[in-house]
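Complex shown without one protein chain; remaining protein chains in place.
For clarity, chains are labelled A and B in written order, and residue numbers in each chain start from 1.
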Amino acid sequence: MSEEVKPESVSLCPVSIATNPERELLCIFGTGDLGRSLGQRLLQSGYRLVYGSRRPHSCGPLPPGAQVLSHEAAAQSASLIFLCVHREHYEFLESLAPQLKDKVLVDVSNNLKKNLYPEANAEYLQRLIPRAMVVKAFNTLSAWALQNGPSDANRQVYLCGNSTTAKQAVADIATKLGFTVLDRGSLSAARELEDFPLQLFPEWRLPIRLAFGLTAFFFFYLLIRDVVYAYVQEGKDNSFRIMVSLANKVFPIVSLIMLALCYLPGVIAAFLQLYRGTKYKRFPDWLDRWMLCRKQMGLLALAFASLHVLYTLIIPIRYYVRYRLAANTISQIMENKTSKFDTTMAWRTDSYYSVGILGFGLYLLLGISSLPSVSNALSWREFTFIQSKLGYLTLFICTFHTYLYGWDKFLHKYKWYMPPSYMLCLVVPSMVLLLKLLLLLPCVDKSLTHIRQGWERTDPEDATRKSLLTFHTECSPFPQQIGPGKVTP
Amino acid sequence: MSEEVKPESVSLCPVSIATNPERELLCIFGTGDLGRSLGQRLLQSGYRLVYGSRRPHSCGPLPPGAQVLSHEAAAQSASLIFLCVHREHYEFLESLAPQLKDKVLVDVSNNLKKNLYPEANAEYLQRLIPRAMVVKAFNTLSAWALQNGPSDANRQVYLCGNSTTAKQAVADIATKLGFTVLDRGSLSAARELEDFPLQLFPEWRLPIRLAFGLTAFFFFYLLIRDVVYAYVQEGKDNSFRIMVSLANKVFPIVSLIMLALCYLPGVIAAFLQLYRGTKYKRFPDWLDRWMLCRKQMGLLALAFASLHVLYTLIIPIRYYVRYRLAANTISQIMENKTSKFDTTMAWRTDSYYSVGILGFGLYLLLGISSLPSVSNALSWREFTFIQSKLGYLTLFICTFHTYLYGWDKFLHKYKWYMPPSYMLCLVVPSMVLLLKLLLLLPCVDKSLTHIRQGWERTDPEDATRKSLLTFHTECSPFPQQIGPGKVTP
Partner (left out) sequence: MSEEVKPESVSLCPVSIATNPERELLCIFGTGDLGRSLGQRLLQSGYRLVYGSRRPHSCGPLPPGAQVLSHEAAAQSASLIFLCVHREHYEFLESLAPQLKDKVLVDVSNNLKKNLYPEANAEYLQRLIPRAMVVKAFNTLSAWALQNGPSDANRQVYLCGNSTTAKQAVADIATKLGFTVLDRGSLSAARELEDFPLQLFPEWRLPIRLAFGLTAFFFFYLLIRDVVYAYVQEGKDNSFRIMVSLANKVFPIVSLIMLALCYLPGVIAAFLQLYRGTKYKRFPDWLDRWMLCRKQMGLLALAFASLHVLYTLIIPIRYYVRYRLAANTISQIMENKTSKFDTTMAWRTDSYYSVGILGFGLYLLLGISSLPSVSNALSWREFTFIQSKLGYLTLFICTFHTYLYGWDKFLHKYKWYMPPSYMLCLVVPSMVLLLKLLLLLPCVDKSLTHIRQGWERTDPEDATRKSLLTFHTECSPFPQQIGPGKVTP
């Protein structure tokens, strides 16, 4: 009787557990390019291999050492089958259902577009052959990585499936091929895995469009104000300014506005919660989307700030600047009146530079702490401290830097009724800082903390529940700082 | 009989192993904010959910789709229970011990302070209900991440527990919610996990205080020497220098000293080992603490060096500098004597800049190799090569840069008996380099290598053992370079 029990318990073990190091036999359905590349690699890693093909005798050159059989025979010979077949041809597998029973089916397919089919390829496969153990795996790798092993963006094999033993078997193969395995749970994650290789920076699109739009707007604004105006009114050709002077005005402006826009949705959300008196109401969609791309907006803002720094630092090697300085010196001598040293001017400009450098330093710190490996090493209290406390400090310092730049020139210098660009760019940051200041007032802060701990204002009957809630939520000692979440009631 | 064996073996399997994809039932104790948020997320991820509550009929609004039962009934219905209850109320669980037998209890609690209780919450829980399988998990996530899934610093779920099956079941849920799971071993790691979310850069405190202290000291030193002295002795108002000139003296000084202080403890430890003749004696506590924060000190030093670079690069756009250069040119013309080009001066200043840039480049390299993902990809021989060999090279080059800056002005230029600041800042680095040079002498190096391979001088009787030791330690071919460890005898 114990004889009967044993085989079963063994069949549950991952295939590689066998102490007998006889080379394991795997099967690949499909003798196309993908099947050939994968087979090559499996053979090199010490597996035995059999191909399943519709025309076993005329399927072209395959890696030496591999056998080719009919689908039926191949399926019967191995306990794990890679499907290197296009989804459109899965149907033929239905007729193989008896042979595929209790086999591990590895679905490596991808689609050409998102949402081409109502269900994920792997889920469709599982539905076709309900008694097989379908595992979605390897589809996030490039063909290059499947042929040659791990390289840069191809170190990780994501897999998912409903059977943990099947997943373990596939994971063993993947580690043997040199990859790192990340288990994404049950087969319901298959769609996510299938969408992954198709994506091209989805979360960067909105921020990039925004940055592009702001850049274009301020470029033309400044073009009119600095170049066209001078040409029309004074007949001067300032067009060479486009390359450096204009760029060095556009970049910091866009950077500061983008940084402020990172912190605006959090402030809006807080006021919304205060107004509604609860955190259990869903935010409007635009606010949700805005909050989800704050990191990308911040990184773009940092990129623009870095360009601003480089453009500023090359100022003294520009031909135009050198020419002007020399011309200035010469005119002083010609007119025989030396300008006096202005201590206020020295204080102001040096402060301006110094504050700017400190702001940029903090900016960089925010960027570095956004690197995945750094943020993973932080506790979220630390991460919140950097991104929220230091973030607002950065915004404040950079805004202050711009005010110092403007100094006393805020209310004149209009050209064609257009205010200087730095005035325009200060609107959003000043507003965000002001609103944040309001939120920091003790009375407002206290209400908000209550709400974020689960308290609800519009619920006058159950006072008992409130007390219950406040005690329970102490479990999570830190009221959430970055911004509240969407919870559908 | 085999019928009887089967149910048992199944109960050991992680819950998600069941090929039957019926949605799994989980239980949450506690209907507070945390319980509600977690429940919401579990329901969204496809689990069925039952709440256990003291007052099942008056516990306020819960996520739609969840049942509410008494604690007893809820515990009986599910095999895995999340405890979203404050530690102070764990006692009531004792009465539920029969229902909780063999159940997986997930302790997600945190405390408001470290060391509030003699034992970790999860260990206390295990002691209360010895027959349950307690798993500590999810407590390092923010409430935001529990509600909305993984985000920046919230990708990883740390868990620990004494039962691997229970851990596997919790790990499956965590991956299904989208998190990456890191197993921290048995329940004795619970305290560490509970302390993690409370920490705020503990290992950065000493270095930050040190940097702050050095910055303050040198700021006031230079304030007196450069500003107050000029005002008192010469009546000149140099105060504007504070913003850039002073800062650009303080930052490099602090940076160089901090870098030297990274390498000083290793040198001290080596001499201590040479003096003691063994590596099996514990270092004094201060030395241990010092050695543990070298990385943070180095990164702060890099931050200060970066500020120094930026402050240096803006020099030529400063109003003061432009004014001085123009005034210089004008005075040359007025007095009609042009200064002659000084080749030595050109060599010296260019060398000074060039060496500085190379030093900063190496500095950056050290910083980049400290990024977790980069250092993880290095073998420790490579890491040691960069941090030790290139580290000392960086220290040497930066010290040399400072000597070039000083040039021949070392022994005069005292003001009020205060030497120039760069002289002060050279003391520690020169000393470290000199001591390191001593350690590299062949005879000293040989003794030290012996000691670090386990040889002990003060043990004259067993010559046999020594020979044994030297052969065994060849297993680890690289004598440890960075610094020796604390081993209590």
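Things worth noting here:
One rule holds in what follows: a residue touches a chain if its C-beta (ideal position, glycine included) is under 8 Å from a C-beta of that chain, and two chains touch if they have at least 3 such contacts.
All of these numbers come straight from a predicted model, not from anything done at the bench.
Contact with the undisplayed chain is limited, among B:333, B:393, B:423 or B:438, to B:333. Taking the complete complex into account, A:307 is the one of A:307, A:404 or A:418 that touches the chain left out.
Of the candidate positions B:184, B:249, B:308 or B:401, contact with the unshown chain belongs to B:184.
Of the residues in chain B, those that touch the hidden partner chain are 1, 4-5, 9, 133, 162-165, 182-189, 280, 295, 309, 312-313, 315-316, 325, 328-329, 332-333, 338-339, 341-343, 345-347, 349-351, 353-354, 357-358, 360-361, 364, 370-385, 387, 453-454, 462, 464-465, 468-469, 471-478, 480, 482-489.
By the touch criterion stated above, the residues of chain A touching the omitted chain are 1-2, 5, 9, 13-14, 16-17, 19, 21, 30-37, 40, 46, 58-61, 84-86, 89, 108-112, 140-148, 152-156, 172, 175-176, 178, 180, 196-201, 237, 239-241, 243-244, 247, 303, 306-307, 310-311, 313-314, 316-320, 322-323, 325-327, 329-330, 333-334, 371-374, 376.
Here is the rule we use: only the chains that are shown with their structure count from here on.
The distance from the centre of chain A to the centre of chain B, each centre being the mean of the chain's C-alpha atoms, comes to 24 Å.
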